[in-house]
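To start, the structure under review is shown below, and the notes come after it.
All protein chains but one are shown in place.
We call the chains A and B, going by the order they appear; numbering starts again at 1 in every chain.
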Amino acid sequence: MTDANQQMVEQYRNNFLREVEDNVEEGEWVKMCMQCGVCSGSCPFGPHWEHPPQEIFMMIRAGKRDEVLQSDSMWMCTSCYNCIVRCPRELPITHIMHGLAHYAKRLGIAPKNQPTHKFAQLFWNNLTRTGRVNELKLGLALYFMNGIGEGIKTSLKMQKIGLGMLMTKRLAPMELIGGHKCKDAKGLQAILKKAEELEAARIPTAGK
Amino acid sequence: MSDEIKTGAYICKGCGLGERLDCDQLATIAEREGKASIVKQHDFLCNAEGVAMIQNDIDNEGVNRVMIAACSRRSKTEAFNFQNVAIGRANLREGVIWVRPDSDEARETTQEMAADYVRMGCAEVKFMTPPHASEEAASNDHILVVGGGVTGMTAAIEAAAAGYPVTLVEKTGQLGGSAAFEYKRIPEHMPYADPEDTGIAGMVAKIGSDSRITVHLNSTITRTSGAPGRFSADISTESGSTTTENFGAIIMASGATGYDAGQLPELGFGKTPDVVDQAGLEKLALEANGGPIKRPSDGKEVENVVFVQCAGQRSETEGHLPYCSGHCCLTSIKQAMYFKDQNPNIDTNIIYTDLRTPGAGGEDFYRSGQQKGITFTKGAVSEVSVNGSNVQVKFKDLILNQEVNETADLVVLATGMVPNSGVDIDLPVTAADEEVNLDNLVPEVKVESILNLTYRQGPDLPHLKYGFNDSHFICFPYETRRTGIYSAGPVRRPMDMQQAKEDATGAALKAIQALENAKLGRAAHPRSGDLSFPSFRKEGCTQCKRCTVECPFGAIDEDEERYPQFNEARCRRCGTCMGACPVRVISFENYSVDSVGQQLKIVDMPDEFDEKPRILVLACENDAYPALDMAAKNGNHYSEFARVIPVRCLGSVNTIWISDALNSGYDGIVLMGCQKGENYQCHFVKGSELAHVRMSKVDDTLETLNLEKERVETYEVAITDIERAPQLINAMAETVEKVGMSPFKF
Partner (left out) sequence: MSEVIATNQTILVVGGGISGVTAAIEAAECGKQVILVEKNPSIGGRVSQLYKYFPKLCFPSCGMEINLRRIKANRNLRVLTMAEVSAVSGESGNYSVTLKNAPRYVNENCTACGDCETAVATGFDSEYDYGMKQRKGAYLPFNMAYPQRYVLDPRIIGTPDADKAKAACRYDAIDLDMQESETTITVGAIIWATGWQPYDADKIQPYGHDRYDNVISSVEFERMLDPFGPTGGKIVRPSDGQEARNVAFIQCAGSRDRNHLKHCSRICCMATLKQTTYLREKFEDDFKASVYYIDIRAIDRIDDFYRKVQADPNVSFVKSKVASITEDKETGNPVLHGVDTEGYHRYSNPHDLVVLAVGMEPSVPKDSFPVDVVINDNGFIETDAANGGIFAAGCSSDALDVNRAVQSATASALRAIQVVNRVAGTEG
């Protein structure tokens, strides 16, 4: 059987659900959803999600692995917690959304140009280099995230604010060079590398 | 009425009666026209002093007919509750002063109204004997339970635990019913998380060790006759040997049979052994006994199973069941747990349109199911078919809005239950012969009679809807149309095991109540405690059988000479028989053609020049009369020309009252009874309906008398018709004004 048929045949089976349970933070809650839709209705970014949380849970149960993991929907989550507060089953929806996003990222199938994804990567890179967030570099990286043209435009737009911050000592221009570190940056990087290895080992090769 | 009648008439002056009415004149009427031996007035009749005064007259002055002219019979009932005397209540408060304006113009007619009611009250009590129990009252503590499933067993255990001997009759060779073939049951205790042991073995053991319960297996009831307190039933085995026993009351717990899933070929049943119904799944689970459940076709362990809810149910399609069977969603969750508890890696998917897990335990069980990894998909299944060695379920996922073909090792159809309620006695009989034509019946309903009653009206309990024996009353679920016989469990209404046990316990109580009341000759609901019973004058009877056929409770049989045979203990005392009898030979000790007829005749009839019409209102005591009382309490007035007589049920209204009223010069007659028809409210089921039918024939009488048809109206009145009921009376007053006075006044 071809891959497509395999996928059809395995719809509505629990394989993807189990995969989510094993690999996604709070993934074992996905099965508790009763499809009421309060989360989807409560999300302030709702209109911008391709598939709102409640639909994602149903899609997971329907075995739609690719559509879920490749979706940019869960990346839209701003952690407002409106959904968690109202969910009658008390699903930790926010965490599951982040968990799914992260899992998709680890699998390498997260949407490349999704802004949150990109920013998250920038943040991560920035943080893990020195163990501390270098705000100046991060800010500039954010401006230039979508290309040089965009970067220059944004920088010019923000220059007044930047100057103001400089004057009131809220901005340390020396951060551009090097930047402050934590005590053992190398040790931190070693820890993170090991953690990544352990996580990667759990990712299944295919389906079950 | 052999005892000497001594009437005491008591006129209350409280609640404004003394101010609004000339009570002295009323007293004179009671004495002279009402022929009361003792007539007394009192300022506050219902207080301790007033009541003591009346009691004293009863104890020491030989008063045996008490006529109280005061408030409605529904007020101060406990205060005026005198034993061993006949009591009549002339309703002067709610019936007169509260429905008439307190003005000078109205004073005269208000007084006339009160005077008439005093006359009527005295006339009524003369024809009332304090009722005593029928000699037929029989005593038997033994209860018969038909059906040995969970319901029947529970009824037997609970009745025995209350001290009553029980005989339990079961058709098959073992107790337990359908539950005996289940692996486990839906949990009945917190935390409502896991399937429990069915408990059947425990119940069977309990019955076996209870000396008060006698069990007959492989037996059916081949003949039932009698009445509460004196039922007699033949218990026969297949081989034909019969035991006859006597019982005080009967509980019918014949349960339900699973719907024949063969009627769902589009859902694959019969096309492959891997499509089973819920009973089929239980069988597989029992075979597996905790181990992996295997596919019937090839013995392979089931790795994924799909449950299709509402299979052949909740549907108007021919051959499907038009109702929901109540338990199947919970049962499917339970069955999915059979798989998950054995191996959490088995995929279980329940496809539903509305998931029904009500109550506290229900929702907990649903959550527990989800916790175990059972998935739920809202979807509409269109087809289940065979696909190679697998089963394919075609459905529309209603959430994701997509058509799906899901493959499964095993498919379980959640089909419904069909009650084993025996013969539907209300079905029309074919002209050819008196045997019920099997082809006319709904295919799933078994035609074999369960009780084989010798009642003239038919061998089983009447069905209500869809073959279930439920009573139609939300407030009184056990009150079926056969006194002393109570249905319980899924035969009464679709239900799960826990509810069936509760239902059985309730039915056991009703059975005990019925037989205890039968000992005392007392009626059951709604005229609970009523000792009166119908008797008939054989000499006058024309054997027309109208009483027998029209009795809503099948209380009347036919004897060898073809006369009606009244079974007092089966009677609900509605009086429909009395209303039906064209020669008026049926009566009760305290309610007869005379006790009402004399009332309407004694009303003072002004001649036609006085321009004071008379409108007779016959109001059913269940809904209409309380509505009029409450209308009065709220200050709603009605015509001063109305004279209201409460009747037990419109079904008890004999047309002689109508002709007598018309001949006496009444200008209009209003009959008020409860709602009839499919959503009947009539507390005696058929009474109101029969009255409407009889009154439609009165039109002919009116024509021969040259009277307008509008002079007699029959209405359905609800107890909340506080505005409407008085309006109906006033509408008749307007009609009378329009068509003129009756020419029959003299």
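Here is the rule we use: a residue touches a chain if its C-beta (ideal position, glycine included) is under 8 Å from a C-beta of that chain, and two chains touch if they have at least 3 such contacts.
Quick caveat, the model's predicted, so the values are computed rather than measured.
J.: If I consider the whole complex, including the chain that's not displayed, which of B:364, B:594 or B:713 touches that chain?
T.: Spelled out, the listed residue whose C-beta touches the missing chain is B:364.
J.: Based on the whole complex, identify which of B:53, B:106, B:133 or B:162 touches the chain you can't see.
T.: Touching the chain that is not displayed is residue B:162.
J.: Per the definition of touch given earlier, which of B:126, B:171, B:378 or B:643 contacts the omitted chain?
T.: Residue touching the chain left out of view: B:378.
J.: Hey, which chain A residues sit against the chain that's not shown?
T.: Residues of chain A in touch with the missing chain: 34-42, 46-47, 51-52, 54-55, 85-90.
J.: Which parts of chain B face the unshown chain closely enough to count as touching?
T.: Touching the chain left out of view, chain B contributes residues 14-16, 44, 46-47, 71, 74-75, 77-78, 81, 158-159, 161-163, 188-191, 314, 316, 322-326, 354-364, 378, 398-399, 401, 465-466, 468, 470, 472-478, 493-495, 499, 502-503, 505-510, 512-513, 516-517, 525-526, 528-529, 622-623, 626, 630, 633-634, 674-675, 679, 681, 683, 718-720, 722-723.
Everything below uses one rule, namely that only the chains that are shown with their structure count from here on.
J.: Taking each chain's centre as the mean position of its Cα atoms, how many Å separate chain A from chain B?
T.: 64
J.: Touching chain B in the complex: which residues of chain A?
T.: Those residues of chain A that touch chain B are 8-9, 11-14, 17-18, 31-32, 34-35, 55, 58-59, 61-62, 89.
J.: Which of the residues in chain B come into contact with chain A in the complex?
T.: Per the touch definition, chain B meets chain A at residues 304, 306, 345, 347, 349, 355, 366-367, 370-371, 373-378, 397, 399-400, 404-407.
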